Each structure stands twice: as structure tokens, then as C-alpha cells.
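Below is a structure I'd like to ask you about.
A single protein chain has been removed from this complex, and every other one stays in its place.
In order of appearance the chains are A and B, and numbering begins at 1 in each one.
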Amino acid sequence: MRFEPVIGLEIHVQLDTRTKMFCGCELSFGEPPNTRTCPVCLGLPGTLPVLNAQGVHFGLMMGLALGCEIAPRSIFHRKNYFYPDQAKNYQISQYDIPLCTGGRLGDVRLHRIHLEEDAAKLVHIGESGRIHGSDASIVDYNRAGTPLCEIVTEPDIHSAEQAREWLGLLRVTLRQLGVSDVNMEEGSLRCDANVSVRPVGSSELGTKTELKNMNSFRFLERGVNAEIERQVALLEAGEPVVQETLHFDPSSGRLSSLRSKEEAHDYRYFPEPDLVALVPTEEMLAAARDAVPELPAERAARYERDWGLAAEPARLLAYEPRWGDYFEAVATAGEDGDGRTAANWVEQLRTRLGAEADPAASRVAPQALARLVAMVGARQVNAGAARQVLDHLVAEGGEPAAIVEREGLGSMDGGDELAGIVAAAIAANEGAAEKVRGGNDKAMGPIVGFVMRETKGRADGGEVGRLIREQLGV
Amino acid sequence: MRHALSLTAAQAAARIRAGELDPAELWRGYRDRAAADDCNAFTWVAADGEPPQLDTAAPLAGVPIAVKDLFCTEGVPSQAGSRILAGYRPPYTATSVARLTGAGAPLLAKTNQDEFAMGSSTENSAYGPTLNPWDRTRVPGGSSGGSAAAVAAGSAPWAIGTDTGGSIRQPAALCGVVGLKPTYGAISRYGMIAFASSLDQCGPFTRDVTDAALLLGAMVGRDACDSTSVGLPAPVEQPSRTDLRGVRLGVPEELTGEGIEPGVLASFEATLDLARELGATVESCRLPHAPHALSAYYLIAPAEASSNLARYDGVRYGFRADGVGDLLGMYTRTREQGFGAEVKRRIMLGTYALSSGYYDAYYGRAQKVRTRISEDFKAAWERFDFIATPTAPGVAFELGAKTADPLAMYLNDFCTVPMSLAGIPGISIPCGLSEGLPVGFQLAGPAFSENALLDAAYALEQALGFDSAPWRRA
Partner (left out) sequence: MLSREQVLHVARLARLELSEEEQQRMSEELSKVLDYIEKIAELGDLADVEPTSHVVAVENALRADVPRPSLPAEVALQSAPDSDMGGFRVPSPGPAPA
């Protein structure tokens, strides 16, 4: 029996607002503990939450960008549970009337998006003299109340690899939106996976388990794969999959159950009486719409369509907006509308600068690169020489024509000078020349190399080959 | 000085402004009285010594005020009548109190209350019961019993309390003073240690209706720290009506028949006669769902309370039980020892009403009954300007008389709870005596009708001529 995995993701994104979701404390980035707290986020008696307009704005942007239905009226609920990282022993979240429903990104449908607040940080400090017979933990409420957006997908994912790739697409999309740093290592992007398997061809869903704590894309993929294997092994042995929460340990590759001794938690959700309904106005929606830039998937499609790029180069450029913007400037400055060549040369630049660099901050003006591309097209400089010109542009900036002139990198057209160098090359490589005369065209290499060195790469390779054959009489 | 202490707050303010009364002497007079209080009305009294800064130009002209224990007052114990907050000093002050001190009323004392505002007799305080100044073997009502007793005994010129199901109006009735619960949202809840968020409201205890209007005016207004606060649409006016011509009073059958003590009913009927003499029309009306109000209230309030009180867990502030082993033990033992019996009862009731499988039948249903009750009042406003009822079903009962039977205690609220559920304002004014003890007359009006309500109450009060100062006779 062959099984197929069915995977859904639950993603928490920390929003890049200035202040917390329900109070005016600034968000914390490694400050000393409990220095970014106030009576509200500490849950002191008598305090009340007030909703952050920017958090709502970001939530609306995400909903619009991902094609969701925005609820005309949504409310907040209390999710009640006791835990030291929850200052009020309830989390303010959204339950049955969330901000957004539906939506889609790539080939994965979304179920819902809602707003909530983050918990505090707990640090386990081991045995503590004052608490006998028990380990202690220290609670730091700096993070408590940080705005979170929870995204839940439909179970449309069918492999760990697809999960990883899709999460990468989500990450890039959210970065472009500017709503979050979406950094898994720092915790501004967190992902849990719901995993089940079913016989191939079945449309019923198997029992799902929840995988938590996967702190990187790699761990996500490995963890999901490990769980798929575990479930398949169970089912093949005739045993059932038990619904539970699992933790993946990347160093051992093992899954362990987080199931507590009690039954499933009863969160006793009820509408948050301290907050009023959220009714996105036309103004709020328009502001969110205006703030949504062209997103990676759309941009890649546009590059393929309008600039004739192949899928892979289109994707590479679209997913890094700075490179995409640069590419468009180069392609637009060029006169022949040839996106492909422009893209190739932008890729050459990227190799030199590094993918993380900002080309707009480099010395290579897009117009300059466009002119270099045009010079290659007009055979004023050959590809090899042009690469040298690019190196110079990177190092010093300036104009390609001036560099070509100064460094003598212009194409050698045919003519006596080149013929003379070819003759000298043949003379210097008798052995190779013999082989070529003997019919081994491939032996030309050292002769061509000689010519190229002599001409500093300026000679046109095709012309050199022709002259060699001519002079050798083949 | 005794004479000065027998003035109403408005009278004292006028004298102060006219330079005829030294506010520092007024302060000292009240402070000494409060310190000498023998009704256990206070949990904290300002220290002897220099009076605080007294701003005679401000609206409240330096007339001091007593404040219910559950209002957060920075640096001053705010314990909500509970052991779990024994000695707790908040780092901030409630908005309503800040507005009072900002308007020139310095903090004289904190008053005793039923623990977390749960009770109708102030016998649930962890700091001992408060005694009724009219008869010290009897209760002052609750939960704001301390505030009511302080004003009745003349130990404070005025006070504020909170009303969730009747906790201002009922003790005002039992102590023969004026007590007002404003429209929900008129006064900020920020800094009021929460009992039931959708019901709690701050309000004044005063010697007369004029003082109530003065105090109300100093506190109302939208607060950016309270999302549910809306203020009042118009400034609070000083009441001045001399008759009730054109006023239509509705008397609900459901709240004026069975369950009311004969002496209370007699006093109530006599007041209705007086109202007719003043020109009001008095007719019977129906509030068909009023008999169910208590049931709905005793689901909604405890449910919200069970969540609001979850934060008292020994982690961030307040009491923590000794001999703590594991976290669960710390939570359960802290709350077991820190909370009194009534609070525990209501937490249990509320938790149950929200728990999985019971939500729809209990909390969910109660919120629907609440809608029906609101609709009943709205229908009544088509024929009537105000609803009139006895404030409480009986006069002050003896200490210990109802503590064995929680349900008997809850029934004290049945005339006041419907208004709380509908969020409409209600005022209690003393209208007579029964068995030598004060009887309260309640007037309730549509949401935001405070000015009209106070005006009508004023006219009645003037005609009644009730002497609400037993200490004056002593």
C-alpha cells in the first residue's frame, strides 16, 4: 500500500510594528529582561488592552495580498489557560470570527489569518536554592504582547519538500510586504505542521499529529519527513496513528510526544469583553491595498511574460526585489528589449557582488551595464573581454566604453593584426598545429589560447578559429 | 468644624471658594473622623500630618474623597478586599481616580468591600465586615459597603464605588445615601480591578443628588486606555427640577411584587404617590425577561470573573503560598489560600459556564437573555421616561443572616441586575424608613440619560426631604 502525506501548516509571524499589540511598549530586541513592560502587558490588576492600528493595517495587508476574504466585522476572544508566559493567564486572540478567511499563495490554499498577542519568554535555570525539590524558570515579559499574525493553511501540501519551499515563498512574500522580519532563527517566523498520511487515491483524511518547535527550514523538512515515515510505519504495521503533539529533535532526528497527562486543553473561549469589534472601514482597506507592493509570484510571471525570461531566472530576480528592480532598470535602458541577455549580465553582476548585496548601491549603474550589454551585442567587445570590463565597473564604476578604450579590450576585428598574431600562435604551437592539419579540430585549443592571451581576450573566438583553419589549410 | 463636616460636598466647595472654609481644616476634620471610624468602613486612611496639596480653584475645590479599595491608587494599598492582594501597591492610578484628584479632590481613604466586588453585604471582605452606621449589628450592603457606610457615617463627604449587579445602588439604599450607576462606558474602567468586564462601572456615593452630579461630571469621558469607554454625549448638568410634570414613570410588575419586604414596598408606594403629586404619571409596565435577569447575571458575571481572576497566581504580584513545590501546586495552593469562599464559588461557577460542552447552554444562552432584557427596556422607553423600583428587596439585614445560603444573598440583587445587564443608568435615593432602617428608591433611564435621570431624582429628593445623616443625630 502506498501512502501520501497530507500536510497543513500553522505559521506565526511577529509583526514589525513599533509597539505591542495591546499596549504602547516598544518591541524588544534583546533588551535586559522586563525593561519593555508596562502595567498592561504585565497583566497588573485593573489594566485593559487597546488594539494597535498598525497591527490591524499589517493584518489587512496580508489578507489582501494573499487573496483572503476580509471579515466585515471580526472580534477578539480570550483563550484561557494557565502558564507563566501568559501574564493574564489568557491570551487575547481571535476564534470563530477571524480577520481573514480563505486566500491562497502559490498552490496552497489558506484557511484563515488572525491577530493575537505573543507570550513572554521563559528561561529554565535549573535547580534554585529557594525552590526546594524543583527546578526554576525565570520569566521575562519583554516579548509578552508582541503582535502576532497566525496563518493557517488548508492541508494542501503533500511532501516535506513542498512544505519547505512553500514556507520559503511565504517568507519572501511577507518580507516584500514589509510586515515582518520573518526570521526563523530569531523567532519572528514560527511554523508548526499538521501531518497525516492516507492511502494514495483516498480522499479521506487520516489522523493528524501536530509537530512543533521546528526552528529552521531544514528542521521543518526533516521533521515532517520523520513524522511521515513514522506514521507510514505504524499504519503498515496495522497500528493506528494517535492524535498527539510531537516535538522534533534535530540532533537525534527523533520525535517525542509532548502530550501532557491531562486531556486536551479546554480553552473556554469567550468574546473578549475589554475590546470592541473590528470593522475595517473603506479607508483602512484602501490604505492596506495601497501599501501592498507587487508580490514575488506576480513579478516572476511578469518577467516571463514581458521580458521573455525563463522560469528560473525570472524567479531568482523576482524573489529579490532589489535585484528585480535593478534588472528592470537595465532591461529598460537597453534599446532592443532583450530581457534574457540583460538578465544574464545581471546574474554575472550578482556573482561578483554576492546575492545579499544591493546592486543599486554598487558602482555599476544600470545604464552602464545596459551599454555594456549593447556593446557585446554589437560585437564591439566579446564576452570574455566584457567580463573583464564588468570587473572594472564593479571596482571603479564609470562607463564601459571608456574602460574598453583605456584597457584596450575592444574586439579585434579581423585584419592583419589578428592574422599576424594567429601566425605567431601557430608557429609557437607546432605540435597542436600538426594535429589540426591532421584533422583534429579540437587540438586547436593551445593556439587559440595563445591568441587570446596575446589579444587580452579581445579577439573574437569564431574569427580566430577561422583564421587558424585558413592558415593551416584545413 | 462639626458644622463643616455636615455640609454636602458642593456646599463645602462653595464655602471654600468663597474663602469661608479652610480646605486644610476640612481635610483634617475628615481624616480624623475616618481614622476614628468604628464601622470598619476603611482599609486605608491617609496619614496624619500635613494635608496634601489642595487646589481650591479646581472644580472639586479640595473636598476629599474616599475610594473603594479596588481602584488602583499608585503607592497606596489596592487590595480589592482580598487576601490575595494584601499589601499590593500598584505602580499606576486608575483613570477615574486620577480625574478626581486632577479636579481637586484629594484621596482621603480606601474603603472596604466584598472581595473582588463579589457580594451584597461586605461580609466577604478579607479585612472584616463593614457595619451599617444606622445599626452596627447589620450589614451596609455590598459590594461597595465601605463607601456607602463612610458617607452615611459622615466620615467622608463623598465616595466612589463600583456597580456590577447593584454594588453601588444596593448599599446606597441600605445606608440611606445616594448611589448612582452610570451608563456602561460613561466612566473609564482603566485601573478598576476587574470583576465582570462587561458590567463593572464606577459611580458616586453622595449625601445628595447635587453632589452625585458634581462627582459624575468630574469623572465621565472617553479614555484612550479603555476601549469600551464612550463618555457621555453632553456635559453633566447640575440638577434643578422642582417638579415631575410630564414625566412618565413605569413600574415593572416583575420587580415590585413578590420578594419585596412589605415595609420596603410601602415606602416605595408612598414615594410613587409623591411622584404623582409632583406631576408624574405612574403606570404599571412589563419587563417580561426581568425574572430571568438574575440567572443570566449569575452566569455572565462569574464567567468573566473566572477569566479576570486567573491572573492572581502568585507569579507577578500579590500573595504566593508557602512551601511551593511544583508550578501546579503553587497555582492551586496560592489561589486556594488567597481567595475567600464566595470568590471561589463564583470562579467555579464561571469556569463551569464556559467549559467545553456547557458554553452554549450557559454562557452563550445567558448572553441571549441579556439581549432580550435590553429589548424589554427599549420597548419600555417608548412609553416611559424612567423605570421605578425599590432598589433592594429588603432593608439592611443582620450580619450573618444570609451567609449560609449563597442563593439568598444573590436575591438581594434582583431589582438592580436588569439595569446592569442592559448597561443603562440607575440611581438610588433614600425615600423613607422601614423598621427604622433606610429604604432606597431606584430610578433607571435609557442609556446616556444621566442628566434627565439626575434631574428627576433631584425633584423627588427635594420633595422627600429624607434626613440621611444618622450621625447628625448622635
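Definition applied: contacts are C-beta pairs under 8 Å (C-beta built on N, C-alpha and C of every residue); 3 or more make two chains touch, one makes a residue touch a chain.
The structure presented is a predicted model; accordingly, all values stated were derived computationally and were not measured.
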Listed residues B:Pro23, B:Pro64, B:Gly146 or B:Gly185, member touching the removed chain: B:Gly185
Touch with the omitted chain, as defined above, among B:Ala366, B:Ala380, B:Val417 or B:Leu437: B:Ala366
Touching residue (missing chain; options A:Pro32, A:Gly201, A:Gly238 or A:Gly473): A:Pro32
Residue in contact with the excluded chain [from B:Tyr127, B:Phe195 or B:Tyr331]: B:Tyr331
Positions on chain B where the hidden chain makes contact: 88-89, 91, 184-185, 198, 224, 227-228, 230, 289, 291-292, 294-296, 298-299, 306, 310, 313-320, 324-333, 335-336, 339, 344-345, 347-349, 351-352, 355, 361-362, 364-372, 374, 406-407, 410, 421-423
Chain A residues touching the omitted chain (full complex): 17-19, 23-26, 32-39, 42, 50-56, 73, 75, 79, 81-85, 91, 119, 122-125, 128, 130-131, 134-141, 247, 258, 260, 262, 265-268, 270-271, 273, 275-279, 281
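One rule holds for everything that comes next: only the chains that are shown with their structure count from here on.
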Chain A-chain B separation of Cα centroids, rounded to whole Å: 58
Complex contacts: residues of chain B adjacent to chain A: 70-72, 78, 80, 85, 88, 90-92, 94, 189-194, 196-198, 224-228, 303-304, 306-307, 310-313, 315-317, 324-327, 331, 351, 354-356, 359, 363
Complex interface listing, chain A residues touching chain B: 39, 42-51, 78, 80, 82, 84, 87-90, 131-134, 139, 266, 268-270, 273-276
